[in-house]
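As you look at this complex, bear in mind that one protein chain is not there, while each of the others sits in place.
Entry: chain A
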Amino acid sequence: MQQHEIRRFVERYFAANGCTFVEASDDYLTVQLTAEMDKELMNRPFYWHYIERIGGVPQPMQLTLITRASERTDKLKGERLHFGAPRLHQLFRSAQKRGSFIRLYEEPSAPLDGNAALHPWLGMNVTISYECDRKKDEIVSLGLHLISGTIVESFHERMRERRLTPKIPDYCFTISPLIKPRSGIGRLEQYIRSRIAADNHAWADEARRRWADDLALLDEFYKDCEEKPECYYIEKEALEKQYKPRITVSVINGGLFYLLPRSS
């Protein structure tokens, strides 16, 4: 992640959460937090507890974030933001927490002749993690048409091209889903399972080979012991934890999208 990407992310994050910028230059920005954001980020529960108890006027903090070191920022009291900075990772976590669930409607681009029907879709972005003693992630974006059961990939990219709004637009109505959200999620999970099953898993075979090699060494090491000592079993268990291939699927975010049907 480049510094300008970090800068962009931070600006968008605070703007999306209703914070204002007190100062902003190419090198840094000072943000006036809202009460909500102060509670979210500044870790001072006692202050908030106290203020709320006495009914005082809260004074949310300002946060100065330096995105590029310069002579000016050297004198500044602020936090340097870079890819490994704990503050940035806190913002990542916060964004994920606050951006998990969504419901949007598509807005027609041209005035409508009459009423328009919006079709329900279930969108889900998931991380598939392949783990052994190493790890790799894959992010997949899926969409399920809750009428026909059609599943498409790169759903999120498609959504970026549409005009979406949180309120149902005028002269539009939604078709109620034939597939209920719960079973919709089930269908997408099933899709992910078969997608994974169809994949090449050489990585898992290699991990198992490494595991078998180490296990053989371990057995050899203790082969003369009639009764294996406890550390043999501890080590054996540790090897399983180290090498055993496993895949976890976690949902980043997702939600309901009501879309105008397209011919394409």
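Keep this in mind: a contact is a pair of C-beta atoms (placed from the backbone, for glycine too) under 8 Å apart; a residue touches a chain by one contact, two chains touch by 3 or more; residues count from 1.
Note that contacts and distances are computed from a predicted model.
A chain of this complex does not appear here, and its UniProt-recorded name among "Response regulator", "Tetratricopeptide repeat-containing protein", "Peptide/nickel transport system permease protein" or "Helicase" is "Helicase". In the complete assembly, the contact with the undisplayed chain comes from A:G255, out of A:P60, A:G78, A:P108 or A:G255. Hidden from this view is one chain, which touches chain A at 1, 9, 12-13, 15-17, 80, 82-86, 91-93, 95-104, 125, 127, 129-131, 133-139, 156, 164, 166, 181-182, 185, 189, 192-193, 196-197, 199, 201, 203-204, 210, 214, 216-224, 230-231, 234-235, 237-238, 241-256.
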